[in-house]
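Every protein chain but one is kept in place in this view of the complex.
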Amino acid sequence: MRDILEAVAAGELSPVRAEAELAGYVTGEAGRFDAARGERRGIPEAILAEGKTPEQVASLAATAVETTGRALITRIDDEGAAAVEDRFAGGDATRERRGSTLVVRGADREPAELAATVGLVTAGTVDGPVADEAEVVCADAGASVDRIDDVGVAALDRTLDQVDRLSRADVLIVCAGREGALPTVIAGLVDTPVIGVPVSSGYGFGGDGRAALSGMLQSCTVLSVVNVDAGFVAGCQAVLIARAIDGAGE
Amino acid sequence: MRDILEAVAAGELSPVRAEAELAGYVTGEAGRFDAARGERRGIPEAILAEGKTPEQVASLAATAVETTGRALITRIDDEGAAAVEDRFAGGDATRERRGSTLVVRGADREPAELAATVGLVTAGTVDGPVADEAEVVCADAGASVDRIDDVGVAALDRTLDQVDRLSRADVLIVCAGREGALPTVIAGLVDTPVIGVPVSSGYGFGGDGRAALSGMLQSCTVLSVVNVDAGFVAGCQAVLIARAIDGAGE
Amino acid sequence: MRDILEAVAAGELSPVRAEAELAGYVTGEAGRFDAARGERRGIPEAILAEGKTPEQVASLAATAVETTGRALITRIDDEGAAAVEDRFAGGDATRERRGSTLVVRGADREPAELAATVGLVTAGTVDGPVADEAEVVCADAGASVDRIDDVGVAALDRTLDQVDRLSRADVLIVCAGREGALPTVIAGLVDTPVIGVPVSSGYGFGGDGRAALSGMLQSCTVLSVVNVDAGFVAGCQAVLIARAIDGAGE
Amino acid sequence: MRDILEAVAAGELSPVRAEAELAGYVTGEAGRFDAARGERRGIPEAILAEGKTPEQVASLAATAVETTGRALITRIDDEGAAAVEDRFAGGDATRERRGSTLVVRGADREPAELAATVGLVTAGTVDGPVADEAEVVCADAGASVDRIDDVGVAALDRTLDQVDRLSRADVLIVCAGREGALPTVIAGLVDTPVIGVPVSSGYGFGGDGRAALSGMLQSCTVLSVVNVDAGFVAGCQAVLIARAIDGAGE
Amino acid sequence: MRDILEAVAAGELSPVRAEAELAGYVTGEAGRFDAARGERRGIPEAILAEGKTPEQVASLAATAVETTGRALITRIDDEGAAAVEDRFAGGDATRERRGSTLVVRGADREPAELAATVGLVTAGTVDGPVADEAEVVCADAGASVDRIDDVGVAALDRTLDQVDRLSRADVLIVCAGREGALPTVIAGLVDTPVIGVPVSSGYGFGGDGRAALSGMLQSCTVLSVVNVDAGFVAGCQAVLIARAIDGAGE
Amino acid sequence: MRDILEAVAAGELSPVRAEAELAGYVTGEAGRFDAARGERRGIPEAILAEGKTPEQVASLAATAVETTGRALITRIDDEGAAAVEDRFAGGDATRERRGSTLVVRGADREPAELAATVGLVTAGTVDGPVADEAEVVCADAGASVDRIDDVGVAALDRTLDQVDRLSRADVLIVCAGREGALPTVIAGLVDTPVIGVPVSSGYGFGGDGRAALSGMLQSCTVLSVVNVDAGFVAGCQAVLIARAIDGAGE
Amino acid sequence: MRDILEAVAAGELSPVRAEAELAGYVTGEAGRFDAARGERRGIPEAILAEGKTPEQVASLAATAVETTGRALITRIDDEGAAAVEDRFAGGDATRERRGSTLVVRGADREPAELAATVGLVTAGTVDGPVADEAEVVCADAGASVDRIDDVGVAALDRTLDQVDRLSRADVLIVCAGREGALPTVIAGLVDTPVIGVPVSSGYGFGGDGRAALSGMLQSCTVLSVVNVDAGFVAGCQAVLIARAIDGAGE
Partner (left out) sequence: MRDILEAVAAGELSPVRAEAELAGYVTGEAGRFDAARGERRGIPEAILAEGKTPEQVASLAATAVETTGRALITRIDDEGAAAVEDRFAGGDATRERRGSTLVVRGADREPAELAATVGLVTAGTVDGPVADEAEVVCADAGASVDRIDDVGVAALDRTLDQVDRLSRADVLIVCAGREGALPTVIAGLVDTPVIGVPVSSGYGFGGDGRAALSGMLQSCTVLSVVNVDAGFVAGCQAVLIARAIDGAGE
């Protein structure tokens, strides 16, 4: 602790970062940020933009970058992204946006590495943004990501053609909307743990992702599931498994 | 009409049967029976035993046999079946029970014939009684029934092994509980009309057949669907389609 | 396969079309398109515009026209239609829009023919767009479509006046919102297979089409059902039945 | 009030009946009974047997007979009915049971008379017990009841045959389960107020009466509705309307 | 019929009105209008603007005015109202809008009269537009309307102060959102038939009117109910009851 | 701690009680019992009998009595009560059962005292067992309980007659099933905090207590609510409030 | 009453305020305002802006300030706030807005005082506006408010760090979205009454606050609950409890 305080005194450590290292969380303009989560949980705290003002999002992003080297923001819209852009404009942090997911990386952030592969599968075009959330998290953690798009069960050949590739992954994330049968079909073909992600595509009865969710929960094969559209959560869970595998392999 | 009345006078036709032919429906002890439905709709009125007393079931069965040559009873339990047994004991009508489905055929009932094949598929053992309802209706109508059991998607080879056989049917009924993915997978493999029947197996969220129902309604392939456990309705719909095909082929 | 490759080399066949013939699906800018579905399933893959960007829709439409001769797009809005218009502007493909349904036909696409009639019935004005989807699919497949609008059960005479016409169809699609009683009433009057389409008109409890859906599933007559507003699916199912009838009649 | 008390003193009025006349309600062994409701509301308080012990039912029945001349008990089972039988055994009150509805009438209860007719319609056999509740209430109030059973829409002729008879009623109660279309069809044919009663027959999705309830609420004709299986409530509402008509006619 | 045709020939009757008198319904640009409903059902067909284009609404309104003398339009927004305004601009039909309800009356429409009073009660300010629908229908039918606003049960004195006035109505419509207790409380105080209208005010669990709907269906007093926000239906049902009372009083 | 261990050594304290005092919880045959909860939370841990075997219930009851002086058991059936009876037979602990609630008190348990009154109100007879749970908890905590039964809003006079008595309570628990309007009406009449308890009486739509629950959550007055039938929780919450009042008054 | 009328005559009391004092409620342009509620219930009537026009909100606010000294407006948007601003512009009433909550205080309103502390806890940033409603009500009533933000259970240390501070409150309001576990965890740590407020943050299944609501109702500790996002109701309930405590302490 003395080291930290001396580093602050010497101007080598910002007060925010010092607070994060000492208390675990930082109190910014837009609430507390759980800076120690990455340490404690092995996965960073993401900033869910939905339900927050653009200013709150930008403020939390700044805190996140300062204390943990990068910010992961999910479900951001154009207005929120612009606020983040403004906040970091002129600095040396890089911004990377994929659909509604935005990552800001500080210049001094070193890439992580993880000796494990996450297979990331989508059933169709509309599942893309949900898979993007998972991909960003896995890549941030240093896992290899093998993404296979558009292999929905309506044209089963598209799925069967990929079995070998699917088998090589250490853990699979499978995103599917409508009836959500793809994770069930894949989990019947490989001996890899499969995490199903229901997607809120479709319309009519069950079209809000509830058909896919209940179908995955009722699967006659073995799956575990995250909430509708929760690509970020699936990515984090895959990282935790990948890290356990990585640790065992050392 | 004169013919009918003279036949009654001559004792060649029972009053009940005469009423059925003249008015279309017959008023028995347990309510009206829609004797003309087979004529009008091409499918007979079934007697849903659930919610009726054993006596009501037996009475309606007697009316059905007298006016249309046979009675189709669904969702019957042992007590109801015993009441029917009592009612027809000593007579020449044959009884055939499959699980909760019971058929009584009058001695003079001639078997129907239909130049069409209904493929009837189940995903697992628990789907059997629901498929039985459909099978009884299709067989009663004279259709060929090709039944393929236990081809659930958890072991996809079991399904794929049957594609040729599935393709040869004129119309397919596919019964599946849990996540109900089987009709979707099959409908992606053949160009036959598929009728999905969700089955109320499973437990937990969606375990009352609702996961299977919503999954079939959301299917990314083309299906039409009947209610949960409604094997009888699926069988009737298949018969109507089979008859249209049969008629066109003449 | 040699033939195909030589045709590509000779410039007689585009690479996209060659890929479609060899692999069954084509990978475009906006994901894979299942070009072989028409062959395999007897019905084409439609492009559901909802949840896709206008660019994705236009790109998939171009792939569809190139590989299968036409594109069927459902649930398209003005922005999406404009993107498609832009994409095909100046070319010889014709565009035909009915409400939220859009068809693009390549110049060399020959009309199909099918010796069967699909009766297409709506209960009221608001059911129109859903019926349009079905009509477009049936017409594309070459079936005769006999459309009867505005025969809701509130004024039963309007329904009863049409019984003869309804009876002449080979298969019936009946679209109805609110309580969705029309398919039940019609199915009690004819011996044709009826496919019910619940429509999300109405308001209050069950007004999202759920009252109509559950009513059709509970129908005391024989129906099979598709999801709420799923006019496209109903049209495809009718085509599959019509084709089976057509095949038997040859 | 003096009169009442003097009558009690003279032994001409029981204390229980006096309390009822003075306070409006009577406190018995099994809770308060709202003896003044018939006066105040024009309809008596019924005793819902479900959820009460047989002893509580019998006790409330005794209080009801003593203070209002009769007891109306709904949803009673055999055990409850036996308890009531025991309670009144040897007395001069008459008991009349129809399925799960039981009426006990004191010897001095004079029949009511009401110059109005309630039409009471059922779609099928299973709707009988619910209609019984309504019939008992209407008859108790002195209304004429014209009951028409088994006119479900699956065989529409059965319904249409009754239009004249339906038109002659002053108010109609229509009980129907499954998809519950009968009240809608009838309300489209007559200019009488129709009260729909959903019945919890059927199975699968919406089979607990919810399909019928939502269908009646969504009806494209004009209906008002009571809860699933609430025959008693429908009967009371019909009585209130009948009494308003009767009053106007005087 | 000859009379009608001769009147058309003589230019005394428009073809549209003639079709309405002969066939009962009229086919306009925007679908069939059930012109005979007022005759047959005693209540006019309303035009539900929701889900229709402004042009369809205006067209149906024109048909309605031409054949029945007035048009009742519910759930209209500003755009729809403008379209109706345009359609009738310059003519002699009067327009009257109350919130989302719009009435157009032809110049030759004679006001109806009905010797009965409908009590119309709201619990709070937000129930106003729903009550407006009911009020317009009742007034159109010639009934007296006694409207009592803002008597919610949170301040019970406001309710109790009105008991005498409530008792004088022949039939009561009570509109209430949130927990919807007002119809229950009122129905316990008077012997008039009460029609409950749940209103979709409130927020959170049950805030879409479902709490009020289920509360009214479960009421421990006697109510009949219409769907959430269905002021028009409640008004029509009240008119049917009022007319029966009026008829009896003649 | 030394004291405790010496008391155990001296045989003055059982090992079980010592464990409870040292660790806060006790591990018995049927799982851990949170003996310190009364100390920590001010309310004891109750034993929910539902879902446990009779042996597990009896074992937990024994642990509870030994460590906290008494056991509160809710939702017990006859079999469970018999097991408890067996366990304590011959000992000096007293048993008191009210419906499905059972209290066992050790001989040395001193009654608590609390200078606050809990008003406990039921709408009807069927709410009794739920109110019993609350009453037992409040009495155990030493609060005065003023119970007022059968004051449902269908006969509003019964409610209004009690306003003074209701006003004298420090906190009110109001149990009501069906539409659950009673807490709303009462909370509009007094300035006491009201805790609503929905009861699962009634039948049909919302009859499992959901109508009452959603009605109380939507109340246009101020209420806080516990789960359906959760009389025990309501009682505990009232005790916590009563204790805060009692503490302030000292 | 004479006093009041004389004060009106003398111009010392406005007619509106006189009506409020005499009748308890005031009829303004936008409906009745329950001016006596604060007196009767101990908590003021709030104006729920949602579902009302800006003019109605401003009008009710004016009535509230005139009769009770201040107006509490919840769920107001910018348009509504502007209307209120306009109404009071130039006057001496102060306006204070926190998110969607707005308070207008008349110049002569004296602050209330209450010797009790309400602990107000949020799990995260998005719970802020709901907590604001509660805070405004408690502060208006004169209670001390100890607000602790951002102590969600994902980083349990943040919660545990606050136990002492939580224990010092007389009553706790805990606002939490997502899974809503925070009130359960807190209620397990302190002996203070806890009121849980589910917040409609999150997305997917249960994301509308239903997961949090059902979790709080099922809590394995003791909680009472208000509806989703009902910060105002929670605040009022806390005030009622605080006032009871305050009263006892005098």
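For clarity, chains are labelled A, B, C, D, E, F and G in written order, and residue numbers in each chain start from 1.
In this section, a residue touches a chain if its C-beta (ideal position, glycine included) is under 8 Å from a C-beta of that chain, and two chains touch if they have at least 3 such contacts.
This one's a predicted model, so the numbers in the text were calculated from it and none came from an experiment.
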Visible chains that the absent chain touches, using the contact criterion stated earlier: A, B, F, G
Taking the entire complex into account, which one of G:Ala123, G:Val136 or G:Val194 touches the absent chain? G:Ala123
May I ask which residue of A:Ala35, A:Val57, A:Ala123 or A:Val233 touches the chain that does not appear here? A:Val233
Of the listed residues A:Leu13, A:Leu160 or A:Ile241, which contacts the missing chain in the full complex? A:Ile241
If the hidden chain were put back, which of G:Val84, G:Leu102, G:Ile195 or G:Ala212 would touch it? G:Ala212
For the chain that's not shown, point to the residue among F:Glu50, F:Asp77 or F:Glu96 touching it. F:Glu50
To test your reading of the contact rule: which positions on subunit G touch the chain that is missing from view? 123-124, 152-156, 178-181, 184-185, 188-189, 202, 204-207, 210-212, 214-221
Using the touch rule from the top, list residues of subunit B that touch the missing partner. 124-126, 149-150, 154-155, 157-158, 201, 203-207
Extract the touching residues of subunit A with respect to the undisplayed chain. 40-43, 116, 170-171, 187-193, 195, 213, 217-218, 221-227, 230, 233-234, 236-237, 240-241, 243-246, 248-249
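Everything that follows uses one rule, which is that only the chains that are shown with their structure count from here on.
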Here the gap between subunit A and subunit G, centre to centre from mean Cα coordinates and rounded to Å, is 37
Using CA atom averages as chain centres, what separation in Å is found between subunit C and subunit F? 60
Where subunit F touches two or more other chains at once, by residue number: 124, 154-155, 188-189, 204-207, 217-218, 221
Chain-to-chain touches, reported pairwise for every pair that qualifies: A-B, A-C, A-G, B-C, B-D, C-D, C-E, D-E, D-F, E-F, E-G, F-G
